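First the structure, then my questions, so here it is.
Only one protein chain is missing; all other protein chains are in place.
Labels run A and B following the written order; every chain starts at residue 1.
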Amino acid sequence: MSLSLTVTGLTKHFRGLRALEDVSFTVPAGKIVALIGPNGAGKTTCFNLIAGVFPPDTGRVHLAKRDVTGLRPDQLCTAGVGRTFQIVKPFAGLSVLENVLVGALHRERRVAAAREKAAEMLALLGLDPQAHRLAGSLTLPDRKRLEVAKALATQPKILLLDEVMAGLRPTETDAMVATLIGLNRSTGITILLIEHVMRAVMALAEQVIVLDQGRKLAEGTPEQVTQDPRVIETYLGHDLPEGAGA
Amino acid sequence: MSLSLYAGTLSSGILTGLVYGLAAMGLSVIFGVVRLVNFAHGEMMVLGMFAAVVLAAAWGIDPLLSALPVAALLFVAGYGLQRGLLNRFIDRPDHQQFILLLGIAMILVNGLMMVFGPDARSTNVPYGFDAFFVGGITLDKTRVYAAGGALIVAAALYAFFRFSRTGIAIRACADNQLGAAVVGLDVKGLYAITFGIGSAVVGIAGCLLSLVIDVRPQLAADYTLLSFIIVIVGGLGSMGGALLGGVLIGVSEALAGVLIDPSRKQMVSYGLLILVLLVRPQGLLGKRG
Partner (left out) sequence: MLTQDLFEGVTPRGKMLFTAGLGALLLLPEVADSYLISILTLIFWFAYVGQAWNVMMGFAGQLSLGHALYVGLGGYGAAALYMHLGLGPWVGMLVVVPVCALVGMAIGWLGFRFGVRGVHFALLTIACAEFTRVAFDHITALGGSGGLFLPVVGGRGDDLLMLRGSPQLYYYVMLVLALLALALCRIVTRTRLGYFWLALRENPDAAAALGIPLLRVKLLAVGLSAGMTAVGGVFYAFYYNNLFPDQVFAMGRSIEILLGPIVGGIGTVFGPVLGAMILTPLGEGASLLLEALGITLPGTKQVIYGLMLVLIICFRPAGIWPWLAVKAGLVVPPGETDLREKGEAE
């Protein structure tokens, strides 16, 4: 159920603006890795390249041994990549359960069975009380949870989480962290997450990759990275990640 | 068919096309800034035509002159429409905007039908049958004047967006609505001005075209479609593209009328639209978004 992710030399420019320049890293199968960096560092661009939203200018993306560069988002989903969006994209006019049901239908053709699968996911994320509300009526933290539930429903082997803790209260963050760790332990799912909430990064990630201005700045364990002078330098004058300085 | 006949057809196509291009510019300006597809565009154009017809019939005012009051009238109407109604629909889904403008279009065109009836009318200017002769080519005076008027208005429109404070503010709005609001621009007010300008421009185009064609309310839908075709062919948001698209459509209509069969000339326009949509969706002079 786990899959390693390797990106090599990923580069992407938008109308001459550098978004990502020659970024390489590996997320080993079954590990939880965090991607951090100040705003505009290229984290979300990196996700979009991995998830097939647009192709990289140069560079390759591999899932285990398979080259998946340039595949469409739906093909990557089939290949085992599940992702959430930083700016959440709920199917506003559908119920919460139906939102997750759409994800579950990816691997389960029968609607009734997929509905059960979706209900399980909602229970896992603690969304079951809201199951029949319209997704458009959820609060932001619940929408973040819904993003995760939808992605998980597609039964991915690697999960890309884009700032799913933002806006959660500390206790909610802890609950989400516990859920993700539990999921990783029980299914072996590989997780790559973009996160500003350092409390979550420190608790979750076995390895941290730091991006700055489109380039990879540092890589290592959370402890190594937070003591790296270059990383501290980068965050000075920028928004210091919550909890990092304390 | 003689060469001079071709040349004549070609040049009259170019001249009419310039007026088409002006009408399309109005649509392009509205879409470029307000992001609203004006499905009542041809209806506004026909409104301009009838205003010209009435002024000509009642006081013998030349449509070239009545373009001024008509522009003012349509500016006020367009401004009021955007302020009172359309601004509330800016963030609504496409199909809701479409229905609203369709409703407005139906009221406009059938209102004209109620007042003027379905019969064709014309402005009957004294120089209606005069012509210029340039190097063996016959150019109808009406057509030349209409095209000249269109060029002048197009130039004025360009200068307005290029140099005037309001014009620059409107362009800022079109580039970045949020940014414009942040720096304190009254976005909705600018939208209203833009819709007013777009309406005034198409109203003028209607006046000018009333020199050349017989006016009927039923023409409205055709001109709405024609404006769409030109804007798409020329490239959305490109003023030069609108003029070029207009000329292209004007010429192809004129040539199709002579070469193939007048009743098939629309097929050429629609075929051109389909081709451009598929091969170069950003239009001939448009930039890729």
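In this text, contacts are C-beta pairs under 8 Å (C-beta built on N, C-alpha and C of every residue); 3 or more make two chains touch, one makes a residue touch a chain.
Because the structure is predicted, anything quoted here is derived from the model rather than measured.
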Field: Omitted-chain contact residue, chosen from B:Val19, B:Val46, B:Leu100 or B:Ile137
entry: B:Leu100
Option from B:Arg92, B:Lys141 or B:Lys188 whose C-beta touches the chain left out: B:Arg92
- line: Sole touch to the unshown chain from B:Leu3, B:Ala58, B:Met114 or B:Val183: residue B:Met114
Message: List every residue of chain B that touches the chain not included in the displayed model.
response: 37, 85, 88, 92, 94-96, 98-100, 102-107, 109-114, 117-118, 217, 221, 225, 228-229, 232, 261, 263-264, 266-267, 270-271, 273-274, 277-279, 281
- prompt: For chain A, which residues lie in contact with the unshown chain of the complex?
  reply: 51, 53, 72-75, 77-78, 82-83, 85, 89-95, 98, 101-103, 105-106, 109, 111, 114, 131-134, 137, 150-151, 153-154
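What we mean here is this: only the chains that are shown with their structure count from here on.
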Query: So, what's the distance in Å between the C-alpha centres of chain B and chain A?
result: 49
